[in-house]
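All protein chains but one are shown at their positions in the complex.
For chain A:
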């Protein structure tokens, strides 16, 4: 029975024209965007060409290459007899002419990265020349320079703010938040639609209120999961295709697993409650009086996860709130991203959520059953619980 209801919910949502169009547009946008972006991103990685005039200037070429290597940029240095200096040739970033210590650099704009590179190369060449003039060995000097570094001992918070970890956690909970908000509003609209069209009365004649609510949550949940997947997969494809993940430095698998576990738990907790509360009103126009407070309430764990966790990833307050089911779906993924949570804490948070879900279902079912046949204005929660 619950599957019949879930199936209907899933089909009406998933097969609606709006949903199909939105999903396919998003998929196409992401994939096409990745395909289009690829050449641009790659051209960024292309070696920049610096033309060096033959003659004395050519002595700078090895220095240019050494500096470029040290900075991690790709530079191609080409020796050219009498290069064009009034306008740069196609594909040429800079032209260097003149004496080694005082060359002339021709570029398109003064703030090109290549200016700093040439500057450093010229200085290195000058230093070598000076060292040699004083009778020293330039190789020894640069070795000595490279060898002398200070050992850094951090006295402040050992877990410095890591933007990569923060970003990974942030993406997970933000996606979670938006998926939850979207699904919750779909469920609430569904509940009110049934209520305002009065179809709920013939449904309740044969189905228990909790079954009806459960089927709804299940169907919409599967739909939301499918929709999230239809966005995540092209996104992952884009990320892999464009080789973006290397720069963030986290594994996709862990991120997705993290997301899916807390998606399911968070989904069950929040949407069930939202569905129950939606039954308090009878018309779509009145839905705002229930949704707005709930949305604001949901932002509390979101903001805690964004602001509290980076500042105190394993402080007592954070650890305490992690065990509260209402906060856990947001706090745990964030703390996992910061690697500041023990497996035991994760396990107990999951167990507590699993215990809380039936309680939430029961509470929401009571509210739903009490309020769903009430017509007219918005009902108070206490009245709904007393009904029936």
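Simple rule for what comes next: a residue touches a chain if its C-beta (ideal position, glycine included) is under 8 Å from a C-beta of that chain, and two chains touch if they have at least 3 such contacts; residues count from 1.
Everything that follows uses one rule, which is that contacts and distances are computed from a predicted model.
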Check: According to its UniProt entry, is the unseen chain "Alkaline shock response membrane anchor protein AmaP", "Beta-ketoacyl-[acyl-carrier-protein] synthase family protein", "ATP-binding cassette domain-containing protein" or "FIG152265: Sodium:solute symporter associated protein"?
Finding: "ATP-binding cassette domain-containing protein"
Checklist line | Per the touch definition above, residue among A:205, A:296 or A:344 touching the missing chain | finding: A:205
Checklist line | Residue ranges of chain A at the interface with the undisplayed chain | finding: 1, 4-5, 8, 12, 193-194, 197-208, 373, 375, 388
